[in-house]
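Here the complex is missing one protein chain, while the rest keep their positions.
And then chain A:
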Amino acid sequence: MTHAARPLIVLLLTVLTLLSALPAAANPALRAVIADNLDQIERPSRTTVGPLIDQIAATGPEGTALLAAWADRSLGLTDDRRLLIVDGDVMTDAATGAPVSGADPDMLRPNSGVRGLIESALVASQISDPDAAMRAQALDSIARAGTADHLKALRNAPPDPDPALQARRDRLQTLLTIQHDPDPASRIAAIQALSGDVGLDFRAALNPLLVTRRIAATDQPGDANIARELTPGGDLLSRDAAYDLLKAQDLAQPRLTPAAQRDSLAAHIADGKVGGVPVATLGDPAARDRAYDALEAAGTVTPAATESEAQAAIDAHRYFEVYAEPDSDVTDAARAAQRNAQLRLSAMKGIDLGLDALSLASIYFLAAIGLAITFGVMRVINMAHGEFIMMGAYTGYVTQTLIADRTLSLIVALPLAFAVTFAAGVVLYRLVIRHLAHRPLETLLATFGVSIALQQIAKNVFGTQARPLTSPAWLEGAITVNDVISISTIRVAIFVLALLFLGLFLFIMKRTRLGLEVRAVTQNPGMAASMGINPDRIAMMTFGLGSGIAGIAGVAIGLFAKVTSELGQDYIVQSFMTVVVGGVGNIWGTLAGAGLIGVLSKVIESFNPSNTLAAQTFMILFIVIFIQFRPRGIIPQRGRAAEA
C-alpha cells in the first residue's frame, strides 16, 4: 500500500467497524472463497492474486472489509486457520463478522505489488458502489492522493449513473492520466484536453511535470530534458549561485570568504606577525592576501580558491535547468497548458482587481461627494470634512450601544448620522464660514482649527482606542465566484450606497427647487440674488447637505474600518485628491476622480501587494503629475463660474 492510500483504507475500516457492531450476517460466498484460497491469501503472489481479489470483492461488503484489512496489514491468520480482522484491540472473524476474543493471530504482510492490486480493486468496488455518497467519498479520497492503480480502477469502472459524479470522475481520470499514465501520447492528450483550465487541481497536476533542477556541466548533457540554459551573472543565476552549484557537484573548491580568511589569519598570529606580515598592517585587504599566501606556502592553512580561480571555474562551465520529467513532448505540452492557464488566471485576477477598485472608488466617492458639493458651490475647502466623517462613524457606534439589534441600529444610524452632521455643518457655516466669504485660504485655516478641536474632543470623549462598529450578519461574508474572484458583501453594500447617493444627488440637483437654486448660485450668485434667491440660505443648505453625506459615509466606512478619532484624517487627503483630480462643481467629475484614484491605487498596489505605502506614494506622485496636464481636473468647470 502506498502511504498516500492510507486515508481511504482507514475510512473504510471505520465504516466497517461500525457495521460490525451490528449483528453480523454470515456470508457463505465469502466463506467458500476463503476456504478454497487460504494458502494464496497467506502467501499471495502478484502475478496470480488478481482473480482471487476480484472473487473476494464480488462477495459484498464483508469481502471489501477483508480486502481493506488485507491491504492495511491488519488481517491476521490464527493457528486454527481462521482469518481475523484486527483493529487495535478489537478482532472480528473475516468470514462471519462475529467478534473474536483471546486469539493470537499471525499478521499477514502482503508486498507492495499485491497491496496495489488490492487497493485498485477496493476503489473499483467503491466507485461502483450503489450508494452515491460512498462514490463521492471515493472520488474525494482519490482526488486527495491518486495513484496509478486508482487510474486503472477508474478506467475499468462502469459508468456512474449520476451525471455530476461522472463529470467529476472524468476530470479526475484526466488528471490522473497526466500524472500517472505511462504512455506519453495519452498524457499529452489529457493535458491538452484541460488546457486553459484555471482549477487549482489542474495546476497542481501540472506542477510536478515542470519541476526543474539545476546542473552545471562542461558540455550539454545529451540525455536530459533541458528546460533552458542559464547564463551565470544573469537574472536567474547569480555568479555566487553558480559557484555554489559547482561546489555542490564537487566541481570546485570552497571559496575563501573574507571572514574565513580573517579567522584563519587570527589563528596564526605569531610574535605580532602573520606569515611575516605585521598584524598592524592587516587592515589592508592586499596585506591580508599576502599573509594568507605566505601561510598557504608554509602549508599551515588549507589552500582555498581565490577570487580569480573561482571566477575562472564559473566561466569554464555551462549551466542548465533540467526537467525531472524525461519526455520533452510532455513537458512542452504541460508548459503550454500552464501558460494558457496563467493567461486566463491573470484575466480573472484582473476582474477581481476591477471589483476591488470599484469598491475602493465608491468609498472615495462617498467620502468626497460632500466635499465636492461645498467646494463646487462655495469655493470653500472644508478641512473639517474628515471630522464630519468621523462624527458619522461615532454616531453609528453610539447608536449601536443603545440599540442591540444590528440591522435596526444600522437603519437608525444612517439618518441619525445625516442629521447630526447636517446640523454640525449648518452650525459651522453660520458661525465661521459665512464670515469668511471670498477668502478661501482663511476658510481653509479656520476649518482646520475646527478640525483639530473636533478631533481632540472625540479623543477626550471616546478615548484613543478603536471602537467597534459591527455590521449585521447579512453584511458579513463574501460573494465568491471562483477560486480567484470574490468580493465581500459589505463592499457591495457600499457600492450600492454610493450609487444611491449618486442618484439622490442627481435628483436633488436636477429635479428640485433647491437644486435649481443651487445651480443658479453656483453659476452667478449676483444674478441669482436679484432673482429672489437667497444665496446665503442656499450656501447654508448645500453645506449642510455636503456634511450630512459625509456623516453617512462615516457610518459606511466605520463598518469595515476601525472607528477612531483619526478616522477622518485617513480619508481626507484622498477625498481632496478625488475632488482635485475630478474637477470641481460637477458630480461626474467627482465620480471620474474617484474611479481614477480607486483603479489607480489598486493597480499600483497589485504590482507589489506587500508594500501599500509605496503604492500610496506613487499614487500621489501620479496625481501631482496629472495636475500638470489637467490643472482643473478631468471635467473642468466652464463658463463664468470658472473664473470666480
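Simple rule for what comes next: a contact is a pair of C-beta atoms (placed from the backbone, for glycine too) under 8 Å apart; a residue touches a chain by one contact, two chains touch by 3 or more; residues count from 1.
Here is the rule we go by: contacts and distances are computed from a predicted model.
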Matching the hidden chain's UniProt record against "Urea ABC transporter permease subunit UrtC", "YeeE/YedE family protein", "Heme exporter protein C" or "Quinol:cytochrome c oxidoreductase quinone-binding subunit 2" returns "Urea ABC transporter permease subunit UrtC"
Out of A:83, A:123, A:314 or A:580, the sole contact with the unshown chain comes from A:580
Which residue, A:208, A:326 or A:449, contacts the hidden chain when the whole complex is considered? A:449
In the whole complex, of A:38, A:132, A:204 or A:621, the residue touching the missing chain would be A:621
Out of A:276, A:326 or A:631, only one touches the absent chain, namely A:631
Go through chain A and note every residue touching the omitted chain. 258, 262, 265-266, 269, 274, 279-285, 288, 375, 379, 381, 432, 435-436, 440-442, 444-446, 448-457, 459-460, 569, 573, 576-577, 580, 611, 613-614, 616-617, 620-621, 623-625, 627-629, 631
